[in-house]
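All protein chains but one are shown at their positions in the complex.
When the chains are written out, they are named A, B and C in that same order, and each has its own residue count from 1.
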Amino acid sequence: MTTDRVRLLADMYRIRRMEETCAELYGLQKIRGFLHLYIGEEACAVGALHALTDDDNILATYREHGHALVRGVPMNSIMAEMYGKASGCSRGRGGSMHLFDATRRFYGGTAIVGSGLPQAVGLALADTILARHGITVCFFGDGAVAEGAFHESLNLASLWHLPVLFVIENNLYAMGTALARAQAQTDLASKAAGYDMSSSVADGMDVEAVHAAVADAGGRVRGGWGPHLLELRTYRFRAHSMFDAELYRDRAEVDGWKRRDPITSYSARLVADGVLDQAGVDGLDRAARDEVAEAVEFAEAAPWEPVADLLTDVHTARGMS
Amino acid sequence: MTTDRVRLLADMYRIRRMEETCAELYGLQKIRGFLHLYIGEEACAVGALHALTDDDNILATYREHGHALVRGVPMNSIMAEMYGKASGCSRGRGGSMHLFDATRRFYGGTAIVGSGLPQAVGLALADTILARHGITVCFFGDGAVAEGAFHESLNLASLWHLPVLFVIENNLYAMGTALARAQAQTDLASKAAGYDMSSSVADGMDVEAVHAAVADAGGRVRGGWGPHLLELRTYRFRAHSMFDAELYRDRAEVDGWKRRDPITSYSARLVADGVLDQAGVDGLDRAARDEVAEAVEFAEAAPWEPVADLLTDVHTARGMS
Amino acid sequence: MRITYRDAMRLAIRDALLADPRVLLMGEDVGLYGGSYAVSKGLIDEFGPDRIRDTPLSELGFVGAGVGAAIGGLRPIVEIMTVNFSQLALDQIVNTAALLRHMSGGQFSVPIVIRMATGAGRQLAAQHSHSLENWYAHVPGLRVLTPATVADARAMLEPALADPDPVVIVEHAALYNIEADVPDGITCDIERAAVRRPGSQMSLVTYGGSLPKVLAAADLLAAEGIDAEVLDLRVLRPLDFDTVAASLRRTHRVVVVDEGWKSGSLAGEVVARIAEECLFDLDAPPRRVCSAEVPIPYAKHLEDAALPQVDSIIAAVRQVIA
Partner (left out) sequence: MRITYRDAMRLAIRDALLADPRVLLMGEDVGLYGGSYAVSKGLIDEFGPDRIRDTPLSELGFVGAGVGAAIGGLRPIVEIMTVNFSQLALDQIVNTAALLRHMSGGQFSVPIVIRMATGAGRQLAAQHSHSLENWYAHVPGLRVLTPATVADARAMLEPALADPDPVVIVEHAALYNIEADVPDGITCDIERAAVRRPGSQMSLVTYGGSLPKVLAAADLLAAEGIDAEVLDLRVLRPLDFDTVAASLRRTHRVVVVDEGWKSGSLAGEVVARIAEECLFDLDAPPRRVCSAEVPIPYAKHLEDAALPQVDSIIAAVRQVIA
């Protein structure tokens, strides 16, 4: 799988460089509102989405830039969305937290913690009834596990034996709340037992481990064995959003995790395995930077939605249904 | 514990006879609205409440006549409440589903499935902070286990190490929905593990088994070991409410459970053990019937709340706080 | 054909299930139990448990699943047993179903129909007696329908399911037993209010479970020589204000009857629109007959006193006509 390994690394670079630029653009007030960076967690979205097919449905959270990009949403339209431009993947109405792409079965982008889970159950129900073959993959954070929506959704999916892969991106914090201060039972994967559901855990800093875990769990779900709960153990390197003073965690802890940076470690691995040389790695990085530069250019030049269109698509226009 | 055993039986008779009369009064339209009978499940409330103290807080559901009665709410004021009279324990405003008694720490009586659980967490928090010694005991049905409120409350109670005893009265049905059609994991007690909580199961048709289980679990909770989940396996002999055609279960199943009637079986046991003779049993029954007759008389004679008082106690009257 | 409102709903659901394989009914006890108001009785035998799908007690979960199913191409009819429990599911209705089309730049449809029983009057006490129509009517992206007649119960579901956007249908529980003759092939315009009784001296505006009371009041008033027009709003969002305004411009007097608590009620919205758009058509201050601002009590005499009644409607009309 030589090519695939390179693409895994390439996609991690694309996310990283895109988001670094987003952070700068936030400083320049080109991007506004909330901006939640995925930096440090790239191996999760990249490993997972490379193990899925175009027929699968994807749901994510407000920390979903990476998922959208790897799913194939063009960086131009993601960047334009962050700018609030009409060429954005949600016409500039959603911004960072609400990236959508119907053609790619990318169902967003929700800013209500836990709200994607029940919808994942419904999407899988639709696939089952309409005899489509995809599975539904729902990403959410460790914080969402405390929500009633988690409990109700896992029960429904298991009770109805639906093809849903629930993926916890456990980055150990929900905003400023460490896992152990939110969960009586911090072994999150173990909660699947309460729903008679299978579960597994993977290292969310290792893109191949994630890929293998999702391929495995996804295969199980695809094979009709019912839903599955997968916990990815990961860490966000940046603040929760751009407004966070990070009073709740130690510099040393952050640094410790940064030493496990999924991109540097995977770059080193591919070089060690002889898949790439350093120039090859640098080439991926450069390509990512170029793509980002172009996306920024695109977003800068993109048009605004006319104010006159404000009310379109609240309801479907009459006679258009 | 000779006396106690007689009181257990006496209280089961009191509930049974009271509710049988309620069913008749419903036919006579003296009692209106929803009426959910506890008949068949009496061992649960009786066994449990006899194992608790006056300092403990009790929360129950709309199927709470038995809990209220055993807690010490006078039958007169329960019956008057069912009539909607001003002498009722909620002044006639609550009816069958909303029996309350602040002096006895009986917090009702809620008609929203699952809504008592978060409140139980809060009551226990108050006790802890105010250094009171009671524990909080929250009764709810198997149906409530599917609600998000169950999940959020068990996690909170365990995370905060609060003295709550959660008691599932698992009567195998939520209205017409059999447990296996509502829960992917039908071993309800096992769900405690997801919250790092201890749990146990007891035979809800056996009043002494319930008493022992609650004494045991209650002692654990009282001792500061954190919350506990207790599942009582029981069965309701009557319809869910007075509007239920019971299309969802077999006569044979109901009859099978009726052969395990907690009152007849416990009567027989006390006779066999020589605690009572048949005349003694009949005496308890007769005393219960007499108490019910008197309660009906009381309720019949009781006054209605004046319509002019309709708006009192929406807010506290000014200057009265 | 003479049928009850309950039958009418069932026939409408049955027609929808027969017409479109993407339609399913889901909710608590819609299947084996036959529906808590017996609306779906028998349907599970005809359509099976996949299409008449019993759910656990998980309002947020199964309404959200309905939303997801709609996004995924089904046409779910999701029954929330009563509006009281719909509070547990509001997030999915308001934050996803209502917003998704606009927020995604028009990419996604959420063709879900959410049905719920509502209202007081059966001594079910405070937690089971809410009327929260104006909460839903406040939210852009939702269509809110209130069938008040057997005919509307029969005919509203089809256009509601044809709507590519989310529709909330609120059924007053006191209506399930009313009966009427309903012709075959009857249709319903879910854009327009309906004039239920023409009249010239007074406009009585109402919807849902209050309609029978208002019609009864109008009959009694007619006997006194007061000729009142009765309007059934039928669609609470988007409100068909034109029909209200047209009536008012003829009658110059209006009473709005709504079982919701007066403050913050839908009746308030109607009166506000009247004041904004028809101020100089009014010959007398408008009046609202709403529920008293109190949790609805169990005791019958208190519950009666808390709710709009024929008497209180007549009293309000007399004030306005005086």
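Points to keep in mind about this one:
FYI, contacts are C-beta pairs under 8 Å (C-beta built on N, C-alpha and C of every residue); 3 or more make two chains touch, one makes a residue touch a chain.
As the structure is a computational prediction, the values presented were derived from the model and not from experiment.
Displayed chains that the missing chain touches over the full complex: A, B, C (touch as defined at the top).
Of the listed residues C:Ala193, C:Val244 or C:Val271, the one in contact with the hidden chain in the full complex is C:Val271. If you put the hidden chain back, the residue from B:Ala48, B:Met75, B:Ile135 or B:Leu156 that touches it is B:Leu156.
In the complete complex, the hidden chain is touched by one of A:Gly143, A:Pro163 or A:Gly204, namely A:Gly143. In the complete complex, the hidden chain is touched by one of A:Leu37, A:Leu52, A:Val70 or A:Ala174, namely A:Ala174. Those residues of chain B that touch the chain absent from the view are 57, 88-94, 98, 100-102, 107-108, 110, 112, 115, 117-127, 129-130, 148-149, 152-153, 155-156, 159, 312-316, 321.
Think of the hidden chain as still there; on chain A it touches residues 32-34, 84-85, 90, 92-95, 97-98, 110-114, 143-144, 146-148, 174-177, 181-183, 243-245, 247-248, 304-305, 307, 310-311, 314. On the side of chain C, the interface with the absent chain consists of residues 60, 84-85, 87-88, 90-91, 94-95, 98-99, 102-103, 125-127, 130, 132, 134-135, 137-141, 237-239, 260-261, 263-269, 271-277, 279-280, 282, 284-288, 293-295, 297, using the contact rule stated above.
To be clear about the criterion, only the chains that are shown with their structure count from here on.
Ranking all chains by how far their C-alpha centres lie from the centre of chain B, first place goes to A.
Centre to centre, using the average C-alpha position, chain A and chain B are separated by 46 Å.
Centres computed as Cα averages put chain A at a distance of 40 Å from chain C.
Shown for chain B are the residues that touch two or more other chains, namely 146-148, 181-183.
Residues of chain C in contact with at least two other chains: 56, 58, 60-61.
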